[in-house]
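And then chain A:
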Amino acid sequence: RNALAEGKETSPIRIGIVLDVGGRGDKSFNDGAYAGADSAIKMLGSNIRFIEPGEGADREAGLRLLAAEGMNLVIGVGFIFTDDLANLAKEYPNTAFAGIDYALATDANGNVIPPPPNVAALKFREEEGSYLVGALAALVGHSKKVGFVGGMDIPLIHKFEAGYRAGVKKVCPDCQVIAQYAGVTPDAFKNPGKGKELALSQYNQGVEVIFHAAGSTGQGVFEAARATNKLAIGVDSDQNDEAPGHVLTSMVKGVNTATFDVIQRVENHTFKGGIYSFGLKEGGVGYIYDNRNKALIPDSARARVEELKQEIIAGRIKVPSTL
Partner candidate 1 sequence: MNPAIRMTGIDKSFGAIRANRGATLEVMPGEIHALVGENGAGKSTLMRILGGLMKPDAGKVEVDGRDVTDWSTSDAIAAGIGIVHQHFMLVPTLTVAENLVLGAEPKTRLIALDYRRAADDVRKLSNETGLVIAPDRLVSDLSVGEAQRVEILKVLFRGAKILILDEPTAVLSPPEVRELWSVLRGLRDKGATIVLITHRLDEVVELSDTITVMRAGQTVERIKTSETTPTEIARAMVGREVSLSAGKRVQPLARPSGPQPNQGLEARNLHVTSPRGIRVVDGVSFSVKPGEILGIAGVEGNGQTELIEALAGLRHVFSGDILINGVDITRRPVAARHDAGLSHIPEDRQRRGLILEYSVADNLILGVQKYFAKRGVIDRNRVMENAFEEISAFDIRPPNPILAARALSGGNQQKVVIAREMGRDFSVLLASQPTRGVDVGAIEFIHQQLLEARSKGKAILLVSAELNEVLALSDRIAVMYRGKFAVVMPASEASEEVLGEYMIGTKKGNAA
Partner candidate 2 sequence: MTEASLNSTGVKPPQPTDASAPWHERAQEALIPPFVALLVALICGDLLILSYGQSPAGVYRLLLEGTWGNAYGFGQVLYKATTLAFTGLAVSFGLRAGLFNIGAESQLAAGGFAAALMGLALPIGAPLVIALPLCIIAAGCAGGVVGAVPAYLKTRFGAHEVIVTIMLNFIVLALLNWFIAGHLHVPETLHTPEIHAGVLPRLSDISPTFHGSAANLAFVVADVVAIAVWFYLFRARGGYELRAVGLQPDAAEYGGISVGRVWMRALTFSGVIAGIGGINYVLGYKHYYEDGFASGAGFLGIAVALVGRNHPFGVLLAAFFFATLSQGGLAIHAFVPKQMMDVLQGVVIIAVATAVPEVRRILRGARKRSDA
């Protein structure tokens, strides 16, 4: 797809993006990255090529394909690309690389090892966003019970749970957080049936708000929210449409802005490798508050959450990222 279609002159700069296996239409970070790229095409006339690998082994192949074609910027969407990006970056020192959720290894004494100079590690401090929606959940619910449904039981998801728990405890120390996971295989991100039953059992125990970080398993959580007329919190992108009136808010991850941002840097030659951490401060994560869901959120609660947001931005609150 080139920008001529949109009637702009194409930028001479060529950009390649490798989505993760989920691919376009995953209503999650793949779509986020796509959206960011799309606006870059529209606004900057960027010249972007997408690749959707069919299976895990094709991720590196996809990156390599693009790098070999002499793209100026190659983006890998998902932490799973980390090692491939690191290796390719060494092979193609003159190509700019960017990794969404790029995983940073730590050395023996716990200091993070920076990525190669031509790699931009686009990190998100999901725990901060989760912290806020956690606080919101505790403030909106009256049952002193809040729920969390994770997809696969892995550290990446524990990060969401950790921030969420911290947020809950902050505003309601005696609140109980019920956290459950859909499974231990990748299926766990694709099992809405399980998600629904997990959510139902939580709502049954008196939970009023559930935050999910479970891919399409989350669809089941929204179904449960509809069925029980309770509330759920979306993840990654604004999921209000999944169950209007039952989505308290969504913990959004600015994959689109981050993607757009790095593309823009390359377009006007200001790209620099290194760690780009997107938290509340950078507006990289946050929660949705608009006229579609403001009816669900009392102003007091809204105010309290904004308070906490400022404190985190100011660094007065340190949000844990592990359980």
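On how the list was made: all candidates are chains of the complex that A comes from, given by their letters.
Quick notes on this one:
Just so we're on the same page, a contact is a pair of C-beta atoms (placed from the backbone, for glycine too) under 8 Å apart; a residue touches a chain by one contact, two chains touch by 3 or more; residues count from 1.
All of these numbers come straight from a predicted model, not from anything done at the bench.
Chain contacts in this complex place chain A in touch with candidate 2, from the set 1 or 2. The touching residues of chain A, when paired with candidate 2 in their complex, are 23, 51-58, 60-62, 64-65, 68, 79, 82-83, 91, 103-106, 152-156, 184-186.
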